[in-house]
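The structure is given below, and queries will be raised subsequently.
The complex appears here minus one protein chain, its other protein chains still in place.
Read from first to last, the chains carry the letters A, B and C; within each, the first residue is number 1.
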Amino acid sequence: MPTSTRNEPVWKSRLRKIVQSNWFTWIILAVIMFNAAVVGIETYPGVYENNQGLFLTIDRVLLWIFTVEIAMRFAAEKSWKDFFSSGWNWFDFLIVAAGHIFAGAHFVTVLRILRVLRVFRAVSVIPSLRRLVDALLLTIPSLGNILLLMGIIFYIFGVIGTMLFQETAPEYFGTLELSLLTLFQVVTLESWASQVMRPIMEELWWSWMYFVAFVLVGTFVVFNLFIGVIVNNVEKADDSESPEEETQRELRELRSEIRELKDFLYAEKEKK
Amino acid sequence: MPTSTRNEPVWKSRLRKIVQSNWFTWIILAVIMFNAAVVGIETYPGVYENNQGLFLTIDRVLLWIFTVEIAMRFAAEKSWKDFFSSGWNWFDFLIVAAGHIFAGAHFVTVLRILRVLRVFRAVSVIPSLRRLVDALLLTIPSLGNILLLMGIIFYIFGVIGTMLFQETAPEYFGTLELSLLTLFQVVTLESWASQVMRPIMEELWWSWMYFVAFVLVGTFVVFNLFIGVIVNNVEKADDSESPEEETQRELRELRSEIRELKDFLYAEKEKK
Amino acid sequence: MPTSTRNEPVWKSRLRKIVQSNWFTWIILAVIMFNAAVVGIETYPGVYENNQGLFLTIDRVLLWIFTVEIAMRFAAEKSWKDFFSSGWNWFDFLIVAAGHIFAGAHFVTVLRILRVLRVFRAVSVIPSLRRLVDALLLTIPSLGNILLLMGIIFYIFGVIGTMLFQETAPEYFGTLELSLLTLFQVVTLESWASQVMRPIMEELWWSWMYFVAFVLVGTFVVFNLFIGVIVNNVEKADDSESPEEETQRELRELRSEIRELKDFLYAEKEKK
Partner (left out) sequence: MPTSTRNEPVWKSRLRKIVQSNWFTWIILAVIMFNAAVVGIETYPGVYENNQGLFLTIDRVLLWIFTVEIAMRFAAEKSWKDFFSSGWNWFDFLIVAAGHIFAGAHFVTVLRILRVLRVFRAVSVIPSLRRLVDALLLTIPSLGNILLLMGIIFYIFGVIGTMLFQETAPEYFGTLELSLLTLFQVVTLESWASQVMRPIMEELWWSWMYFVAFVLVGTFVVFNLFIGVIVNNVEKADDSESPEEETQRELRELRSEIRELKDFLYAEKEKK
């Protein structure tokens, strides 16, 4: 927890108190929810087109509120390194900076999507949600190997699928990219037989081997990926408890007491 | 367990015995099953229309039986606070009260649905089912954060989807509500590619990015939601056992005995 | 394990040895596999029609082999009660008895299905498979409550669905039976939106509430049913190990030794 050090100016510690206060968080959260409501209302046909000026003004104001907020949080840190050591601060900074950069541009859609993504700032503002997302993201690196294996399997099946079915089913296997997308659809088991395999089988009867092989291998690997996450989580849950470690610590203490007892008795004997 | 206290009238304790007896539960269960059979028979075409009078009479009788039952259970409690402290009593009370309130009304469908919902009273009457549903409902609050995160993700993707595909696929992304329904369909992986993504891709080739991103993020979060429930359940199952705690208790007792032994030996030495 | 008792005739114990021998099991397994091959070959168009006499003869021979086998296993038991105490023996007996009963009948399809079901005898003959199926079936009673709850939910949604959509979608909700079948399809998430909900929504826009509610409730309960099975299995796996109990047993022995030591020392003191 940052504390006011001697060399620090007084305004910095005061600013920190404000920034870390509950009411500050609640105000920002309210602004984010207002932002969310605005982008929601904008989607209704006619509403955005007829009030473009109003929505532009609201967006300007919201963007500046967020800019001031982030500037305050930045200034409250001891150094800029502390601020940028957190991925969440990077997210907040980039989403607001992008708003300023694209402000003058004519890429209206990009600007509107940026405005919607600001709703995700709710996660960076609510600590319990931030911890949850951090925990979810932390499970990904431990899955590195299985994701790599998944990638290799997708690539091999993608190339073979393109080679074999390019002409029979150009809408599913026309190019390597399309094949990879189709394989992603197949691994979610969505219409893999009725829409993808059966029409191809009418021309190439042996194509079922390709699809059955991929469904078996793909779902098996995806399933093991899921198991990895489960075992990971169960272990983590176990770690936080670890009653066995406590047992072992107690056992070690018990043993040292018995040793003491023995030393005492041997010493007694020596004396005699 | 409620016991007859001194200030309580005798009829109250007698009523409580009746209400808590097995045969009372069985009678009510039989009435509920009769109610279930009646609402089932009503669905066959012509049956309800041709015997509206009969079904109305049966319904009146059933409603009054339930009313008397709940009145008895209410009277058997020490105070009305005790009765309404249980969510199941609220459910029973509201389902019967609503039957009386809408009785005169002409909203035939509402009345009939109420009659069907009374079948769910079987759960409130069978204790083992009541405990099961209580247990299922108790897992929900612990999932609060992940449900909130899910909501934010749905909202962001919903607004972006409406913005991008409103004109290309009005039946799926015409309004924000429709988009959210479509996203719910996508997260269950139902026809997400064959019916939703592929027709849109014919006009907007880049739309696969939106859908693949949502399928990955959505299923990952839903899956973690499920893991949350599993870990929750496994932990609960562990709690009921906790052999480690027993081990530690035994270890503590062992240590105190060894200490006693030591104190005795040191005392012996002192004496000498 | 059955052992030859004094009052038992010699042929019985000899028969038992034969029946329990490995080569007997292997011969029966070979006959079952031959039976499986025959019923498989029969499915090819023309094969059955052109060789009905041959297949009938083969079937007669196979049926009598099985009859003799079961008669031998029956005779090898001490009493007929021992034989019928096993569900597998009942299965074997019924499948062969039905073969004889329907032999003269003209229900050709029933007879052929019986012949196919005999393939399942492979499970009753291979001990490891029999244990596996026994274990799978044993998980069902522990799920009694959740299956009952599932049934109540299906019934309530079935009746309401029939009431609401009977006229809009007669092919899905025409009768209560059809509704229950449709709900089973919805709970497997198969085409629940594209084929069932969306066509109904075109007439009754509010019907999404019914389907989303059922998908949420249904999958939640099915998922908890699955968790029940998992927790059940994990606990069983834990029971077979139970290293904690071993730890506690060792701890108890340790303590008794320390007590002995103490008694000895106190006794020494007394002597002095």
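Keep in mind that, in the parts below, a contact is a pair of C-beta atoms (placed from the backbone, for glycine too) under 8 Å apart; a residue touches a chain by one contact, two chains touch by 3 or more.
Nothing here was measured: the structure is a model prediction, and the numbers come from that model.
Enquirer: Using the whole complex, pick out the displayed chains that touch the missing one.
Expert: A, C
Enquirer: Quick one: which of A:I18, A:A97, A:A135 or A:L148 touches the chain that's been left out?
Expert: Looking across A:I18, A:A97, A:A135 or A:L148, the contact with the absent chain belongs to A:L148.
Enquirer: In the whole complex, not just what's shown, which of C:F24, C:F74, C:F93 or C:F226 touches the removed chain?
Expert: C:F226
Enquirer: Looking at the full complex, which residue from A:I18, A:L56, A:I227 or A:A267 touches the chain that isn't shown here?
Expert: In the complete complex, the chain left out is touched by residue A:I227.
Enquirer: Contact with the hidden chain only, please: which subunit C residues?
Expert: So the residues of subunit C touching the unseen chain are 36, 39-40, 42-45, 109, 112-113, 116-117, 119-120, 122-123, 126, 128-129, 132-133, 136, 171, 181, 184-185, 188-191, 194-195, 226, 229-230, 233-234, 237, 243-244, 246-247, 250-251, 253-254, 257-258, 260-261, 264-265, 268.
Enquirer: May I ask you to list the residues on subunit A that touch the chain which is not drawn?
Expert: Within subunit A, the residues touching the omitted chain are 145-146, 148-149, 152, 155-156, 159-160, 162-164, 166, 175-176, 179, 189-194, 198, 208, 212, 215, 219-221, 223-224, 227, 230-231, 234-235, 242, 244-245, 247-248, 251-252, 254-255, 258-259, 261-262, 265-266, 269.
Methods note: only the chains that are shown with their structure count from here on.
Enquirer: At what distance in angstrom does the C-alpha mean of subunit C lie from that of subunit B?
Expert: The computed centroid separation for subunit B versus subunit C comes out at 30 Å.
Enquirer: For subunit C, which residues are shared contacts with two or more other chains?
Expert: 247
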